[in-house]
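In this view, the complex is presented without one of its protein chains, the others remaining in place.
Chains: A, B and C, in written order; residue numbering restarts at 1 for each.
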Amino acid sequence: MARLIGGVGSSHVPAIGNALEQGLQSDPYWKPFFDGYKPVWNWMEDKKPDVAILVYNDHGLNFFLDTMPTFAIGAASEYQNADEGWGLKPLDPFQGDPEFSWHLIDSLVHDEFDITMCQEMLVDHGFTVPMSLMWPNQKARDQVKVIPLCVNVVQYPFPTARRCLKLGEAIGKAVASFDKDLDVVILGTGGLSHQLDGERAGHTNRAFDTEFLEKLKSEPEWLLKYSNYELAEIVGPQGVEMIMWLIMRGALGNDIQELSRNYHIPISNTAAGVILFENDAI
Amino acid sequence: MARLIGGVGSSHVPAIGNALEQGLQSDPYWKPFFDGYKPVWNWMEDKKPDVAILVYNDHGLNFFLDTMPTFAIGAASEYQNADEGWGLKPLDPFQGDPEFSWHLIDSLVHDEFDITMCQEMLVDHGFTVPMSLMWPNQKARDQVKVIPLCVNVVQYPFPTARRCLKLGEAIGKAVASFDKDLDVVILGTGGLSHQLDGERAGHTNRAFDTEFLEKLKSEPEWLLKYSNYELAEIVGPQGVEMIMWLIMRGALGNDIQELSRNYHIPISNTAAGVILFENDAI
Amino acid sequence: MKSLAGKEPIPGTTIFEGRMAMKGYELNKMCFSFNKAENREAFMANEDAYCARYGLTEAQRTAVKSRDVLALLSLGGNIYYLAKLTGMFGLNMQDIGAQQAGISLEEFKARLLAAGETKNG
Partner (left out) sequence: MKSLAGKEPIPGTTIFEGRMAMKGYELNKMCFSFNKAENREAFMANEDAYCARYGLTEAQRTAVKSRDVLALLSLGGNIYYLAKLTGMFGLNMQDIGAQQAGISLEEFKARLLAAGETKNG
């Protein structure tokens, strides 16, 4: 059976992609950010997961407002990155695991999640930045098969935080029932607090983000008391992306350890966070 | 508040569109079928609903397998029909009610249905045939605003029958909470038993369809004991479309009367059914 | 898929699930393009070139050429998309129903009419 060995929460802003492209990891602006990923790199190198389920949102590359799914899951053997219009260099294609994707979709639809199934989908920086953050080395990256799970955090209504946590739980169950000897990680990406639009652009919220990170392991339900509208006020309209971390968290169950955590303001216009959980149940 | 005044279950095969186009209502082949719609025509003329929520499936006009939603809801001010490739003449556009659509989507997403939101969508015969069956007169048809709800019954996994019934219940709740003085009908379309593909093409199942129609008012849960795979065996792979009738049925609640029912084999390769419910709670 | 694992196959029936959907992706994509008249014309003008553009396999091209619906289904075609292909050759759902059932159109229609007359159609 497949084993969900751990999960990572991580930012996915395009500026990180630029920094990686230009090798700025030791630059004073970037060092406090990238240093937070060292435990993740070591863990990934040690564990060598076979498959990554990557929870992210599309920012206008693959999906337009004509057809905006709440939850879309890729079921392709390859996912292409592409020009997003403002200059981030497209990365090499990512290898999918369609058999696993179909198993996941089948299990989730059976458990009453209304998935949009994508046999062809472009993945944008929300997907590629976490991939190059987790596996900066192209060769290591190529050895991980991916399943993109795209969440609507662009056009209201977004899924509720509660629904995201439940989706995570159902993913955990689906992974555990996949009849292949595979080590799987799940990545919840986006956030943390940030606001890109409006007069309040540049808004962040250290206090809230810190509490979120603090409670994520033992009390993830804490976030559920806020509606997405309230979250938009507290952490900015794009900060609401943090609900995607709950999908990751929900998948892991409660027998987990937090191995590392980092928080840094600013990366571009955002507060950036990273957290690494290991599944003790495995 | 908006009132869900009733619901209709109906077939939606393209051949019906052809027959309407050619005025074959009194033709011996068609008469036993169209006669079954007279109570529906009278009821619609009497009730003059303001809005129709039309549950159907796309058959390869608007959605392709690259992006296949489980549940997609239109949120446009107009929906165009178009050439499906094999010759049915496109009908005039249908008027939407985007404010109502957004309310419905908002309520459903809040109730943990993972809706795909469509601000632009072509509607195919699965939508247009029921529209012209309910309102054969163009002028009457133009007076009904529409909300298309498209269900995946093309690519496995389909939503479960249970999920469809629950979606209906949530739709009922959403309609009742819409703060406009509107009379609403819901149409569940597709089916009944038929098989278009494979050596068993032409398969129908009168006994099962009859029981389904018989139980739909008082015991809709009866269908839930069959998986979609079992249904495919019993009523044919396309007969599984009958799960869309459960969405209509679920929306109506339990204080309903059955006003009419008809069943006829064959229309093209299918068993055709129609049933009319009125909501007594209103 | 878990929900289909271990199920007895349904005689004369193919379930269009993930594996078939992947197998037929290009074929169905080509058929989906036939919603547009200009694509139907391009196909009619040069069938081979059009199939090549969508990357159909040799087996799929042969099945397209012979308008063999059962073969197209077994190669991943979905009936709704295939109907757009067969429609170009003037074949409607009843024509291809008869073709798949391996009987004449008259027999196929008679079989459906008979189902309408029995109590267990």
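To be clear about the criterion, contacts are C-beta pairs under 8 Å (C-beta built on N, C-alpha and C of every residue); 3 or more make two chains touch, one makes a residue touch a chain.
Please read these numbers as outputs of a predicted model, since none were measured by experiment.
One chain is not depicted; across the entire complex it touches A, B.
The chain not shown here is touched by just one of A:Ile16, A:Leu61, A:Met121 or A:Ile243, and that residue is A:Leu61. Shown as candidates are A:Pro98, A:Gly172 or A:Pro237; the residue that touches the absent chain is A:Pro237. Of the options A:Gln22, A:Gln155 or A:Gln257, the residue whose C-beta touches the omitted chain is A:Gln155. Within the full complex, the residue among A:Ala82, A:Ala176 or A:Leu259 touching the omitted chain is A:Ala82.
With the whole complex as reference, residues 14-15, 59-61, 64-65, 82-87, 154-157, 195-207, 227-229, 232-233, 236-238, 264-266, 268-269, 271 of subunit A touch the missing chain. What subunit B contributes to its contact with the hidden chain is residues 75, 77, 98-99, 101-103, 105-107, 110, 119-120, 177.
In this section, only the chains that are shown with their structure count from here on.
Between subunit B and subunit C the centroid-to-centroid distance comes to 24 Å (mean Cα coordinates, whole Å). Rounded to whole angstrom, the centroid-to-centroid distance between subunit A and subunit B, based on C-alpha atoms, equals 37 Å.
For subunit C, residues touching at least two other chains, in rising order: 1, 3-4, 17-18, 21, 25.
Annotation for subunit A: residues touching 2 or more other chains are 105-106, 110, 119-120.
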